[in-house]
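What you see is the complex with one protein chain gone and the rest in place.
Here is chain A:
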Amino acid sequence: MTLRAEDVIYPTEAGLYCAPGDFYIDPLRPVPRAMVTHGHSDHARPGHGAVMATRQTLDIMAIRYGEDFAASRQIAEGPVRIGGVTASFHPAGHVLGSSQILINPDDGPRILISGDYCRTPNPVCLPWEPVACDIFITEATFGLPIFRHPNPLTEAGRLIASIAEFPNRPHLVGAYALGKAQRVIALARAAGHHGPIAIHGALKRLCDYHVDQGIDLGPLVAASDPGEAQLIIAPPSAFASPWVQRFRDPVLSYASGWMTVRAHARQRGVELPLVISDHVDWPQLTATIRELAPREVWITHGAEDGLTRWCEIEGIPSRPLRLIGYEDEPE
């Protein structure tokens, strides 16, 4: 009997559920068995029974939640048969260890869950890989045609130019601890900033882990003792805390795809908005759908109205899953 896609995977309150395999993908609450696409805290949560993910995602979860973040864990290596389906992990280009998950039922449509993904080359993780599928389950964080992320190196160049223009003002860049922070550091290096970069304490262990994994971040110092460092990276939440007061007349910056829109940048109170995103922008999102040419597109979270409309114009069947609990551009 051929399975329908809707019977293989469907949204539940705990998140996307694969019925024949009896596991959840990026579950929002503790479940017996979970597959995790990447280490951002809204996708990778502690307290599950068994977790399957890439080695790096599992490492990151252990760094964040402690070694006992799940009862058992399994490294995703090659296709794995679970119940009536075969699951395999493929690089998503989002953050270190991030992957898409392909669910291939013995008898039924191939379903690709993109997780969060990005197609702009990123020095801190493996590039996104095209995977043939019948049903493409995609995020749509930047699912409106206004989102066309500039070349991230150009944005890093703006940061470096501002440091040159205001050499006596420390530049504080808000960047999420996993992925964005290391990417901003790597981009600043590529743009020619060779001096020490100071990092907020909350970033230390994840930066160390990236270095362990062979990603060169250059000289890093603690933001508590920044010395001569002109560039300081901190999680955005630190900007609202008294932590910032130690810096004299800082230039506040924030690295995010949302910085495309001025009102968002103003709301953040930043002086130097940097459009650096770990998600696909509109041209990449729509090009990916064209390239994979799935029979159907399901949309997990983000600006689904925009993408739904585009699919309608293109004649591609689509439906929003309206999964609640994933942040727009998460930590």
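Quick note on the criterion: a contact is a pair of C-beta atoms (placed from the backbone, for glycine too) under 8 Å apart; a residue touches a chain by one contact, two chains touch by 3 or more; residues count from 1.
Going forward, contacts and distances are computed from a predicted model.
Q: If you look up the hidden chain in UniProt, what protein name do you find among "DNA ligase (ATP)", "Acyl carrier protein", "Carbohydrate ABC transporter permease" or "1,2-phenylacetyl-CoA epoxidase subunit A"?
A: When "DNA ligase (ATP)", "Acyl carrier protein", "Carbohydrate ABC transporter permease" or "1,2-phenylacetyl-CoA epoxidase subunit A" are compared with UniProt, the left-out chain turns out to be "DNA ligase (ATP)".
Q: Out of A:69, A:136, A:310 or A:326, which touches the unshown chain?
A: Within the whole complex, the residue contacting the unshown chain is A:310.
Q: With respect to the chain omitted from the figure, which of A:4, A:29 or A:148 is a touching residue?
A: Of all options in A:4, A:29 or A:148, contact with the hidden chain holds for A:148.
Q: For chain A, which residues reach the chain that was dropped from this view?
A: 144-148, 150, 158, 165-166, 169, 249, 260-263, 265-267, 270-273, 303, 305-306, 309-310, 313
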